[in-house]
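Of the protein chains in this complex, all but one are displayed in their positions.
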């Protein structure tokens, strides 16, 4: 019963958003160029759904690949850094130099160095997810209660075992936030990456839309990206619930 | 002594990075167009340091403003969402719809709706930081050990007090990671924001550099952004050390 | 809005030589003399001028023919209020060792034949360019000359800046982009094989100013004054070339951090662009029905092309509504 | 007058391994000012019962009335000393003890007085500005106790509060608890696994049996008050202890 009520609230908020959109567009208060209405949206969907599906597929492959590789690399390097003061001292400046580089800024350099293939596009997503996850991993490792590590060490675990059996499971709840942020960012990154000469993908579709100020296409792209991101987030949450059943947060 | 050794490692890594750069550029293996060398860098600095300083100032104001406002808003709304299942149910879909929207994708829409002033530029940074921090805040609140909340409630704290006196201090260590990620992202965002008709700022300087494929200017911009981001990160770390002295992680 | 007795006008520009006369006019106080409080907003990205104009951040924006048509299909309030120049400096850039138009002429070919031969060279090749951009028609025309169509080549569609990087890193056989990219590539040793004016009248661009119905109807006098200032400025620049070239070089360097010299500006002004320096020249360039660069012919062609390629909906752009420039021009006192 | 009435209370947890009945048909009253101890083997539901009384945990069936009104969630009228470490790590010792007073908006002067009294009672005065991480387990437990004392609750709920204390401190704390209790005449519900402690402190001992937690026996403790260290060494005390030990072992 209570769960039902909560679902209704979620439903309501989506309904209100859609309601506002319908009100603004159907009343004619806002012109379609500024905010396309249901008519424009319907039209653009019916005329180009095939193209859009094709673009979506390409985008999804780049996003998923980049997100998974970048996040995994971030976790692994983060664990490495947090494991040893010397590694940390060595890696920290490199990470700190790389981390803030705006992906937009290196697009021309990446193209110069690597051309316009799938590699530099994926790399941009990998890089973006990597720097998000690595920082959170280092923080999460620092926040693992010492007593668990101490207990493991007195039970004979070496540094590697401690990492595998204690640090890794203990940081999962804290990592979830970072992974979710990285997943969200990966969609923004893949769009930026597809600015680098991709000839397909939602990012490409968006550039074309921007060039012609086709706000209907822009809106459709945003809806698609949001939907994909939402689905990804739901998947992460389901995975999380399975991985952190032991945690207090679910009781 | 040990501390000294660690510093040396950090120094070494920076030295190696610089060494590789010098080797690649001075040897002539890489042409200046692909990677500018010290000579080109020196030239662009001496000819345009005044402009660059001016641009830096503008960028910093937008970045700082957007970062602070966006992060604070993210924390506040995150606390709100985590405080009540109904608010969460209502807000969650809205956040989830907004969160994945790639900042790049909404630039033309933002210009259409709000023009090219400082407002939409700042807003883009605010938005980007907001969605990063909000997710982590909600996660961090969920990870606060229940016993602290229970203890506070049996000592007479109402929901608001529990939030202010328990949840807020308890999440600080976990929030540090998110704040650092947001600070890093804010520099990328401000560059994107300055694509929106800014008349000054490192982002503006960068577009011009891209237009003329001035890799020396691009490299200089990247160095400046990285340096600013590094300084911001250091400031956050110092603040963090002051705010989490109580935490086990520092012992 | 009025400030004192001056009318505030916010004009969106791009940091190109094409629009430097407006900056020069401001410098010389020509706008003030006409009662205009001129404020320029510099847009390094063309794509942002249109939304800024639609939103009202700027009153008038620098525009050229192709983008005005694609935008007008979305934004019927757009008005192309004046034409100021014919830009012919866009060029197809090739890899090192490619045959160029100049070589063919030297070998004794006539212009027409050289254009056809170079067009044929594109067959089966990949070309980096930007659909919807002002220079995009150059490729269409080059193919048309050789009896080819877009199906005979592979178009790699990307933003001009990034396209240039990709071209340098080895992507594509040919490149077509904006002038800054052309110059950069030439500097790096990639030859411009043929430029707009060499390809033919379909490959040159008409550029001028665009505004909105609202602004034009509320401030018809401002549009007139902008025209007057333009001709006054160009006249002055012709009479004082050294001062003008130096100013333009400095102005451009300030915008782009470049190192242009007055001589570069002079080359540009003579080789790449044809300015309407006077009313008479404008009449001859844009409004004479027999001119190869008559605006109406050009727009009719472009609309037809974009309707056929389905980039705009049939009938969505009405020529008389989009381009009141001729009427405004003929009303000029 | 009954301060607290519990009628037919039960508690079922939904766990990974199916439902667990932690408490079944619990029924007892607590008079105003009474000192009640709850004893029973590990896992028999003592903490669960205390959490339900505190309002932190819901119950499955039955009724729980505080001054004739159903319990509706936690409040400082029922301060709790928890079984596990519950000091706030981000507050100093002083601030931890002050916490409830600040939340209640007691004026700073009075606050200072109450906190300083407790600090010296708990022998924590030298550590008032230390953070919990710098203290021993027993010292942290004393902070929890001080924090609950400070708000002067109507009912003090204590879950093995002295379990981590050494015998000297523990006996001193027991005497102090009795002194404070007899001064204020507030109700105390006290969980312990130390039978002697329960006997020394209580008016009644409630003995729970495990799986599911039921009331096995209610034992009135009639030793005259005030009680002192001599009682602990008396013959009667020793006999009752062995008797209880036997009942528990059954």
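Order as written gives the chain letters A, B, C and D; numbering starts at 1 within each chain.
In the analysis below, a contact is a pair of C-beta atoms (placed from the backbone, for glycine too) under 8 Å apart; a residue touches a chain by one contact, two chains touch by 3 or more.
These figures come from a predicted structure and were not determined experimentally.
Counting contacts over the entire complex, the absent chain touches A, D.
Annotation: of D:64, D:177 or D:195, D:195 touches the absent chain (contact as defined above). Think of the hidden chain as still there; on chain D it touches residues 13, 15-17, 20, 39-44, 46-47, 83-85, 127, 129-131, 134-139, 142, 160, 163-170, 193-195, 233, 242, 245, 248-249.
What chain A contributes to its contact with the hidden chain is residues 147-148, 150-157, 161, 165-166, 169-170, 172, 244-248, 251.
As a working rule, only the chains that are shown with their structure count from here on.
By number of C-beta pairs in contact, chains A-B lead all other pairings. Separating the centre of chain A from that of chain B, both taken as means of CA atoms, is a distance of 16 Å. Here the CA centre of chain A is 48 Å from the CA centre of chain D.
Averaging C-alpha coordinates per chain places the centre of chain C 84 Å away from that of chain D.
Residue positions of chain D in touch with at least two other chains are not found. Counting partners per residue, chain A has 33-34, 107-109, 112-113, 195, 210, 213, 215 as the residues that reach two or more other chains.
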